[in-house]
Each structure stands twice: as structure tokens, then as C-alpha cells.
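Missing here is one protein chain; the remaining ones are kept as they sit in the complex.
For chain A:
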């Protein structure tokens, strides 16, 4: 995971070529180990002769940024709503959960398309739209956890001491719901990267010339039958990153649990 982040941070110095440089002489070159491959372009080139490795390296910046920040955005809203709904229950809970239900009823892609059409496709709007479609799952998850944790006696103890509600939520509930949240959110960084890819594929995600993995993937789709490397390598990049994020989530959960702190 750190390797992926490092790659994203130092894209400029790592990439062997300018990712946007079009080179008609080098169109659709296969990777270096395949016949006809060139050692100049280790993972081959695309239909416009652009170096795939460099494009993947640069694309990692946008893909990670969109994935992580939209999950963070969704997480903040979702965790907040979940905590409030779960802790207070009753009327507030009913209102918030009906809101969550209505969000769940909206098809994600359709909503994203409408939203991006209205506000115009750009990286910030993409983050917001992915965040809005994602927060409901955190709200539900956190609410469920809160419902079980608030019945535990230490919450009762805090109330009987006279701890204020906001402190109970922050000091007693939040730390105890954070582990399942981290596990789910890392998984969802992964699905968000894929969702971003599908939106880019539909033409409303990241706009060229900005490079994202989804964009590269969709560019390569037309050539899958003849030049497999166009779509395969960005796909692999997504897979590896997603796996890395999941491992990171596992590790984070263990680190955050005081029971494993020996």
C-alpha cells in the first residue's frame, strides 16, 4: 500500500515518459517481453503511442485521491448520522433512517450521472457525488453498532456520572464503532476506485487529458481483442491497490484495538 502511495506521490520522477506524449511511431507496442516489444516502453503503448507504465503511474494520483477522499467524505457524514441516530433513537432515528432508505433507493450510477451532468464533471464534484452515494452504508453500519454498544453498561455508567451526550458519543461510542467502520471503508475505497472507473468509462468521470485508471481502462476496452495490454495493466493496478488497501484496513483495525497491543 505504501508502495502505491509512494508511486502516486513521486509520479513525476518515477515515470519513464511523459504520460500525455503522443508518439505515432510507437502506436500499440506490446510489453517488452512480448515479440515486437520495445525496452523503451516496458508495459507497451496505447493506441496513441503513449507509454502505459507512465500513464498508470500518473493515474494512481487521481484514482487514489478520488477513492480515499470520497470515502473520507462519505465516512464523516455516515458516521455522524449513524452515531446520532443510534444514540438518540426515537424520532431523530426514524427521520434519519428514512432519509438513508430513500438514498438507498436511488441507483448509484444514475444519480451520479444526473449529478455530474448538472454540475459538470470535475474531480471535486466526482468526490462529492461518490461521497453522497456512499455515506448511507456507513450510517447504517454505525447505527447498528451504536445500538448494541449503547446498551453496554459503560455507557450507562457514563450517563449516571453525568457525562454530556456529545462526550458520550465522542469518547465512548465513536472509539468502539471505529473498527468495523475502518474495515468497511477500506473495502469501499476499492469499490469507489472501480465506480470512478465506470463513470470515467461512461464519459462523466475524470475528463481527459487528466489521467485516471478508469480512463485508461476504458480507452483500452476497444483494443482488448487485439492489444490486451492496454486494459490489462490498469486493471491489474486497480486489483493490486484494492488488495493493498484491504490489507491496510486489517492492519489498522488490529493496531487500533487495545486488546492486541502487546
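Note that in this section contacts are C-beta pairs under 8 Å (C-beta built on N, C-alpha and C of every residue); 3 or more make two chains touch, one makes a residue touch a chain; residues count from 1.
Keep in mind that, in the parts below, contacts and distances are computed from a predicted model.
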{"item": "Omitted chain (choose from \"Branched-chain amino acid ABC transporter permease\", \"ATP-binding cassette domain-containing protein\", \"Alkylation response protein AidB-like acyl-CoA dehydrogenase\" or \"Cytochrome ubiquinol oxidase subunit I\") - UniProt protein name", "value": "\"ATP-binding cassette domain-containing protein\""}
{"item": "Among A:163, A:194 or A:246, the residue in touch with the chain that has been omitted", "value": "A:163"}
{"item": "Contacts of chain A with the absent chain, listed as residue ranges", "value": "152-154, 156-164, 167, 171-172, 175-176, 258-259, 261"}
